[in-house]
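Our next item is chain A:
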Amino acid sequence: MPRTSFTLLSALTAVMVIALAHNSAAQAKKKIGFSVYDMQYGFFQEMEKGTREAAQAAGYDYVLVDQKSSESTMVSATQDMINQGISALIISPFKPDALGPIVDAAKEKKIPVVIDDIGGGGTDYDVIVISDNEKGGVLAAEHIDSVLKSRQNNSKKVASITCEPSAVYAARRNVGFEKRIKELGYEVVATLSGHSKQEEGYRVTKDILSAHPDVAAIFLGNDPMAVGAAQAVADSGKNGVKDVYIVGFNADEIALQAIKAGQMGATIQQVPREMGKMTVDLATKLMKGEKLQYSSTDNREIYVPVNLITAQEADTLLKK
Partner candidate 1 sequence: MTRFWKDGSPPQAARPTGPGRRRVATSQVGLMLLIVGAVFSVLAPRFLNPGNLLNICTSASVVAIVGLGMTLAIASGNFDLSVGSTAALAGCVTMSLVQQIGVVPAILAGLATGAAVGLINGLIVTELRVPAFIATLGMLTIVRGAALIYTRGRDIYLYGQTQYKILSSGFTPVLLALAVALVLWFVLQHTRFGRHILATGSNPASAQRVGVRTSFVLLGVFSIVGIAAALSGLILSAQVLTGNGRLATGLELSAIAVVVLGGTPLTGGKASILGTLQGSVLVAVINNGLNLLNVSIFYQDVTLGLLLLAALGLAASYHRRIKSV
Partner candidate 2 sequence: MSNPSTAPVLAVQNLSRRFPGVLALDNVSFGILTGEVHALVGENGAGKSTLINILAGVHQPSVGQVLLDQRPVIFPDPLSSQRAGISVIFQEFSLLPHLSVAENVFISREPRRGLLIDWATMNRQTSEILRTLNLEIDPTTRVSELMVSQQQLVEIGRALSAKTRVIIMDEPTAALNEREAVRLLEIVRSLAASGVSVLYVSHRLEEVFSIADRITVLRDGRHVVTERRSGMTEQQVVSAMVGRDLIHSTRPNRIAGPIVLQARDVSVDGGLIRNVSFSLRRGEILGLSGLMGSGCSQLMEALYGLREITAGSILFEDRPLRMANPRAAIRTGVGLLPEDRKRQGLFPDLTVAHNLTIGAPPRWFRAVPGILDLAAERCKTLDFKRQLNIRFRGPNQRISGLSGGNQQKVILARALAGNCRALLLAEPTRGVDVGAKAEIYALIDRLVEKGIAIILQTSELPELLRLADRCIVFAGGEPQGELRGSEITQEKVMELATGLSRRATVNSATGGVE
């Protein structure tokens, strides 16, 4: 035992020595650090792509960490990245509420913080680029209304399926949707969670269909679930456009394909890649110390338009 503790000590001292050696080496090129929500999702893969390309185009070094949908990983990994010395931090937080320690750490090192989507968690970030989730929901509601109006079977029943309960900000999509659709005189017969998963979206939709065979449209908090839902509708011998109008969120590739294949109605497009690019530009400005143009100054937000994607837009998008 004493021998081990001795080795332990000597080991630590040795590592410390190496530490000094490393610290002496300073880096010249500016480095942009991006901390991404979870690379398991197509949406964030797109966002990461946009960010990376923009950063490299602007001639920055670029480092990435994946929060793997865990808040403690988000904080620790991002802080590690800050410790490694970056000139600007771009982050799409898994839990905006947990941004506090990260922003503090960044401020300590005078590093500008650009938040990419999801939410700012009321922290002292420099700017947040956010696609208006609630607006997206409203968009979906109005689109559904217009579609259903044009139809004979005027069932006023719609359903709304949320992402996992802990994804507070994604929930706003459904909030916006439900508020608007009610105003338009529809009945929301079911608000359930599909845990952001394809298979769950499928299962829940099936349940909804057997509870309310006459449901006219379903809005889902993200595209994987929407795709699942579309398949569920198909499996119960109906169609995701003509019979039960399925609307998703994100405009992921799978969704666009599904729309193209006539299996689901529409999706709300966010533009992750553009957002990535924007964040890099903003970071550049901040590093230069320029003023920014906010959409809403009080909480330093810059809105990214969300727009509706139906069959023809889907085609054009896929072409690109």
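Criterion: a residue touches a chain if its C-beta (ideal position, glycine included) is under 8 Å from a C-beta of that chain, and two chains touch if they have at least 3 such contacts; residues count from 1.
For anyone wondering why these and not others, all candidates are chains of the complex that A comes from, given by their letters.
Bear in mind the structure is a predicted one, so any value in this text is a computation, not a measurement.
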Among 1 or 2, touch partner of chain A in the complex: 1
Complex contacts: residues of chain A adjacent to candidate 1: 39-42, 45, 165, 189-193, 195, 197-199, 201-204, 206-208, 210-211, 213, 224, 227-228, 231-232, 235-236, 252-254, 257-258, 261, 263
